[in-house]
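Every protein chain except one is present and positioned as in the full complex.
And now, chain A:
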Amino acid sequence: MVLEACVILIDNSNHSRNGDFAPNRFLSQIDSINFIAGTKIQQNRVNTVGILAMSGRRPNLVLAPTNDVGQVLIATNKIQIEGKLDLISSIEIAQLSLKHRSNKEHAQRIVMFVASPLEEKKEDLEKIGSQLRKASISIDVINFGETERNEEKLSSLIDNANSGDNCHLLSVPTSTGLILADQIQGSGIFSSSSGGMGGDFGGSFGGGGYGGGMVDPNVDPELAMVLQMSLEEERQRQSRLQQENNNNSNEKESNDQKEEKKMDLEETEKESQNSNQNENIEQEGEDDMFSQLEGLTEEEQMELIMKMSLEEMGNQELEQLGMTKEEEEEKEKDPEVQNALQDEDLVDSILLSLPGVDPENEEITETIKNIKNEDNDKDQKEKEKEKENEND
């Protein structure tokens, strides 16, 4: 992975008020910047990204190069739309910022957004392109909004700055429905530096975690292992649930939907676990349940919540009985938990301890009965399976 210090130049001139890129050119730049910064820092934790606002009284370095994505998000919110684009000075200031970077081993890069018609002369642009090349700074230009008028000047800038294909010009014409961040994602801006990994981040980046587990083996082998194990467990659970649900004809349709949602949720799950340590494998089962809640109707949500809380309460009971953690993991199959559920007094006491629940509410009592019946059914089926396995 390339070690890189990058300064992103944003066009915050009045031409960015234009709404041809929804919602307007300025905001689509902000989006793209957040995306670019996130991707670069994800590729390598030591990469730094800075932001420079090109328009206004003078070009303003809004954010000095940092490897903290949070700072990038904060800084982009502070930028105002004002004034006219001052391209040459902006590039020179960016050059200065890169020259004084903290780690000299970082490769230097500028990413520049241009959304205004350029007034600078072509010769001046060529001169600054050569200057960048001399200082071994590579530059990527994203030309959008005023593409035809700027195309020639910007391509001559890129030609002069290019040495060995490290500079790119991305032109995004104004047509309906094009989203700037998507265009950037699919372009060569990232694939050249990282060898093709950039494209994968688009889908899973929303969650803010590792993309598809591809980074893990190199960066953090333990985390990769944990993710793999949880994937396996999830698949086993799903296949088990699938078998049970196929037998139960009433719930067949809704569970197909559940499975699809589970597949989608798998990805979001991986992302949400990016900060978890190894110990969290045991909490795996509970996390799955919580993430499923959003996809289900209110009734089913209630069911699940009741189920989970009852199981938790059952766990606490077991702890008091002095059982070890390993045995708690098999709580679903443990007959003592099932017995605890059957005990109405215990169930009532548990319900009272839950906030906002009226134990005498009819719906709740009905759902509890349903849960008990389901659990009993599951128990029986599991016992049948165990017997079959033994026979084999």
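We adopt the following convention: a residue touches a chain if its C-beta (ideal position, glycine included) is under 8 Å from a C-beta of that chain, and two chains touch if they have at least 3 such contacts; residues count from 1.
In this section, contacts and distances are computed from a predicted model.
Hidden chain, UniProt protein name from the list "Protein YIPF", "Phospholipid:diacylglycerol acyltransferase 1", "Thioredoxin like" or "Trafficking protein particle complex subunit 6B": "Thioredoxin like". Note that of A:Ser89, A:Ser163, A:Gln228 or A:Asn246, the residue touching the chain absent from this view is A:Ser163.
Remark: the omitted chain is touched by one listed residue; of A:Lys134, A:Arg149, A:Arg235 or A:Lys369 this is A:Lys134. Against the chain not shown here, chain A presents residues 99-100, 104-105, 130-131, 133-136, 160, 163-164.
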